[in-house]
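Handing you a structure now.
Entry: chain A
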Amino acid sequence: MSRTGKSHKRLDGFQRLLLLLVICMVMLLGYIIWSTPGSKPVLTDAVAQMQEYSGVESPVTAVLLNFRGYDTLLEVMVLLLAVIGTWSLTEAFFPVQGSEISPVQMGAVRLLAPVMCLVAAYLVWQGSHLAGGAFQGGAILGAAGVLVLVTELPGLRTIPVLSLRIGLVLGPLLFTGTALFCLFITGDLLGYPKGAGGWMILLVETGCAVSIGLTLALLFAGGRPDKESIWKNNP
Partner candidate 1 sequence: MNWGQWLLVSILLSSFIPGIIIFGLPEEKHRLRTVLNICGSIAKIALVLIMDIGVYFGHIFEIRLSIIPGVELLLNGDPLSALFATLSSVLWLLTTVYAVGYLEGSPNRSHFFGYFSLCVTVTIGIALAGNLVTFLLFYEMLTLTTYPLVIHRGTEKSQRAGGNYLIYAFSGGAAFLFAVVSLQTIVGPVDFSAAGFPSSFIESHGAALILIFILLIIGVGVKAALVPLHGWLPQAMVAPAPVSALLHAVAVVKAGAFGIIRIVLDVYGPQNLLLLGVLPLLGGVASITILYGSIRALQQDDLKRRLAFSTISQVSYIALGMSLADQPLAVIGGLVHLVHQGLMKITLFFCAGNLAETLGIHRISEMNGVARRMPFTMAAFSVGALGMIGIPPTVGFVSKWYLGLGGLAAGNWWVVAVLAVSSLLNACYFLPILTRAWFGKQQEPWPEEQYIGRFETRLMLLVPPLITAFIVIAAGVVANAQVSPLAWVRFIVRGYTL
Partner candidate 2 sequence: MITTLIYSLTGLILFGMGFFTLIIHSHPLRKILAVNVMSTGVFLILVATAYIPLGEGEIDPVPHAMVLTGIVVSVSVTALALILACRIQETSNSSLPGRKQQGEVPEESIR
């Protein structure tokens, strides 16, 4: 059994049985995939038809933030939830105290971080017509945040907790606010008013990108900041 620590070397009978079953299952599903070639999605045409009303040119963004914007709204909440969850669990423990950081790394990060922010902003803007958008931008931002965290630069650490919270909530709140605003204007949740779709989506995406970036960075930090907005084991 795996308890002995040799699990990765040899499989016992039970595990073999499991393996067999998994293989059966995979083969069965594979057969089904193979035998059902798939039909032409109804949606594709619809998306193509409605593209022009969506306010953006990229179909993916249109689906994400307009046609199925409600999904995305909830999804942003999922991300926020992850942060709340981690914060409720533990305090941040990164970075490990006392590890030496080479000056090269410091320098590189100092150089890279603003560039990454720029790239992120570009990606968000680009999202309206090409591949890109809030998530991509947010990911880059998050990476920048991680770099800053790794190098113990004061950037993130000195931000007060309240500001962090605001930053985290900014995107979702903006999104929800926009949705509600649309509800009042057009009677539909996220039903962007005609013509206003483009910039509203951009607004939402920008807010979300900031929040997503912050979220990812804070997830990396692995816990809540303590009260004085300074990481627990700040030297």
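In picking the candidates, the idea was that all candidates are chains of the complex that A comes from, given by their letters.
Operating definition for what follows: a contact is a pair of C-beta atoms (placed from the backbone, for glycine too) under 8 Å apart; a residue touches a chain by one contact, two chains touch by 3 or more; residues count from 1.
Predicted, not measured: the structure shown is a model, and the values here were computed from it.
Visitor: Need the partner of chain A in this complex, chosen from 1 or 2. Which is it?
Guide: The touching one is 2.
Visitor: Write out the stretch or stretches of chain A touching candidate 2 in their complex.
Guide: It is residues 2-3, 7, 15, 18-19, 22-23, 25-26, 29-30, 33-34, 37-41, 43-44, 47, 59-60, 62-64, 68, 71-72, 75, 78-79, 81-82, 85-86, 89-90, 93, 135, 216, 219, 222-223 of chain A that touch candidate 2.
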